Structure formats: C-alpha cells, structure tokens
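Of the protein chains in this complex, one is absent; all others appear in place.
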Amino acid sequence: MSDLVAVVEALLFVAAEPLSRGDLAVAAEADETAIDRALEELQDRLAGRRSGVVLDRVSGRYGLRAAAGPPAEAASRLQDRMPERGLSAAALETLAVIAYLQPVGRPEISRIRGVSSDAVVQGLIERGLIDEAGRGDSLGAPILYRTTGTFDRVFGLEGGTAGLAPLAGHDDADADALRDRLHELAALRD
Amino acid sequence: MSDLVAVVEALLFVAAEPLSRGDLAVAAEADETAIDRALEELQDRLAGRRSGVVLDRVSGRYGLRAAAGPPAEAASRLQDRMPERGLSAAALETLAVIAYLQPVGRPEISRIRGVSSDAVVQGLIERGLIDEAGRGDSLGAPILYRTTGTFDRVFGLEGGTAGLAPLAGHDDADADALRDRLHELAALRD
Partner (left out) sequence: MSRSALDLDLDLDAFSGPFDLLLALVLRSELELVEVPVLEIVLAYLGRLEEEQAIDLEAVSEFLVLVAALCELKSRLLVDADDDELEEVDADEAAAELAARLAEYQRFKQAAAGLAERKLAAGLRVFRAGRAPLAPPRPPAELVEEQPARLAEAMLLLLEPPAVLGEVVIRGRTVPVRPFVDRFRRLLRTRASFTFDEEVRGLSVAEHAAAFVALLELVKREEVQVRQASLFGEIGVTRSRVAGLVLRATVENVVAGDREAVA
C-alpha cells in the first residue's frame, strides 16, 4: 500500500502535465479507489515532513507544485534567471532558410537542411521570430512560415527582409533560383 | 536550515534540467556549502521515507528521478516516448560513434557503420539523446551531432561522457585477421 504512494509520487513527478485519477490508475496498474487513498496519503506525507512540493488539484487533475513561501519564491527566481540562450546553429540556419525563401513550409525546410526541423521551427514560433502564413499547395498543404516584426527588430532590419545581406556569389539569385539551388545541393548531400 | 532543504527540493522539482550547485545557490539565495548540506539532507530524507523520487547526480549537476523499482516502472509506462525505450543495436552503435567522436556528422557515422544512419539519427534526436551541434567543414558541410544531458542521465554518467571507458585502440592484429579472412573468402570463388 505504501508502495503505491511512492508510485503515485513518481508518476506526478515525471508527468509533463497534471494527471487524472484514470491516468494514474492505468500507469500504476491499480484501481481508482486505491489511487484516491494513495493521493490522500501522499498529501499528508508531503505536508507532514515540510516538503518543498505540495499536491495540487487543477480541474479534476493532480500535479505537484512548489510549496508556497520560500520554495515557490526560489522556484520563480530560478525561472527568471534561466539564462537567455542565443540562437543555436540549428535555429539560425532554419531562420535563414525562412528569411530568404519565405513563405516556406516545414517539409521543405527539413529537405533543404537534410534533417527534420520540426522542433527547431516550433522553438522559433515560441520565440516569436516566425509565424504562420497560410498553407502551401504542395503535397499535404503544409503550413507555411514567414519571419515576423520581432525578427526584423532582433536582426535590426528596419526595412524588413528586403534588407537581408546579399549572398556573396549568389547576388543575382532571386528566391526561386536560390530555392532550386538549395534543393539540388540537398539532393547531392543525400 | 530545514527550510533550505524544502527550497532545494522545490528547485530540483521545477527545473527543466539538472542544476549545478551554483544554480541552486543563486536561486535559493544561499551559499554553496549550505547547498551541499541541504542536498545531503534531502537525499537522506527521500531515502528514509521511501519516497517515489531519488536524488540523481549527473555530470556534476543534480536532478530528481523516479526511484528504482515500481515507481520507475510505473513512470516509464506513463512516458510514451521514453528516451531509452527500444534502443536497438543500431541505435546503440550510432550513439557510441557520436559519444566518442562528437561532434560528428552523419556521413562519418554511416562510413564507420557501413550503412546509412539517417533514420537511426532521427530517432535518437526525437528521443532527446542527441542534438545538433552546428555544421562541419568537411564534404558538403554536414550537420554535426553530440550527445545531450538526457543521454548522460539515461546512461547514469555522473561525470558526463568524459566518464566513458576509453575506446579500444587500433588493433593491427584484428585488421590482419580480418584481411586474411577476406582473402580466404576471395579464394573460395577463384
């Protein structure tokens, strides 16, 4: 029985989002009544030993959170000082492809870069550097992406992407020519 | 003092990745010696009350993970894309090449393994065991890969990849034996 409390604690700890009694029951291979008892006991134990985390219930789901007071304050200091990382090489390259070819979809970005770029694109969206620009007419009608005003500001492009640096040796290439060349090279790298 | 243990526990709980003593000290507004004591006490407390989580030390940083046994087993059922789940022989080989040669590109990995490694590399990225580390300056500027902190955690590398056993040296005897065997095979069809 006390084992189930440890199991529930571990489940709540590794979960990426709050869990329902059903979720807990399935993962713990226990019935929901037992889960209810384990949740109660976990709450008591955490409170009893002045733990830094407490059990919380949010719209019928359970999760752990930093206890109010010093633990929660320290946790929010930690979040605030999360070091701001510059753009990774992968992010910069993806951004370059979007900036020079926009609008462009994820399958094409991945093809040109030679590696799946879904996570990188997602990160750029979250940072507000790119956003959606309709859907393409190629297979599967992929969502297209373009750079944003935030992008212009971060890169100091007051006149928008027209102010992007020319590419040495490809000065006269328009977006289509550039695109063709990138696809050819991607195929050569295969 | 016991408050600091709760603070450290909360910090380790909310953090997205393992924290250094320095990270903990800044966020907790305490000195590192106090942090060390708090970490020790936290470890004792978690162990003493059969908690579902344990303190984990990886590459000089600290994190929490599900305790071995039923808690870890239940937690792994919960995560559908476990970093370590289904590590095939091909995945392990590819990880070995990356761990020892990082940063290293796909062409080099494929050359060593003698087969295309694209799908395996993609799978390892999705599991978070490797990530991109810029582009190399060799043939075709391939994307380079390196192992991640998740890799260190999954393989229990307290000292990071530096703690891996050294790669066996070039063994000319092996190469000679292999060459003889190839000649034998060639002779079979002469």
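Should a chain be cited, it is by its letter among A and B, assigned in written order, with residues numbered from 1 in that chain.
By our rule, contacts are C-beta pairs under 8 Å (C-beta built on N, C-alpha and C of every residue); 3 or more make two chains touch, one makes a residue touch a chain.
Just so it is clear, the model here is predicted, and its values are computed rather than measured.
Contact with the chain that does not appear here is found for just one residue of A:Asp44, A:Asp118 or A:Asp180, A:Asp180.
Hidden from this view is one chain, which touches chain B at 13-17, 56, 63-66, 68, 72-73, 75-76, 79, 82-84, 87, 89, 92-93, 95-97, 99-100, 112-114, 128, 135, 138-141, 150, 153-157, 164-165, 167-168, 170-171, 174-176, 178-179, 182-183, 185-186, 189. On the side of chain A, touch with the chain left out of the figure occurs at residues 10, 13-18, 56, 58, 63-66, 72, 75-76, 79-80, 82, 84, 86-87, 89, 92-93, 95-97, 99-100, 112-113, 127-129, 137, 150, 154-157, 163-170, 178, 180-190.
In the analysis below, only the chains that are shown with their structure count from here on.
Chain A and chain B have centres, each the mean of its CA atoms, that are 21 Å apart.
Those residues of chain B that touch chain A in the shared complex are 2-3, 5-11, 13-15, 19, 23, 26-29, 45, 49-53, 64-67, 70-72, 74-75, 77-79, 121-122, 125-126, 131-135, 140, 142-143.
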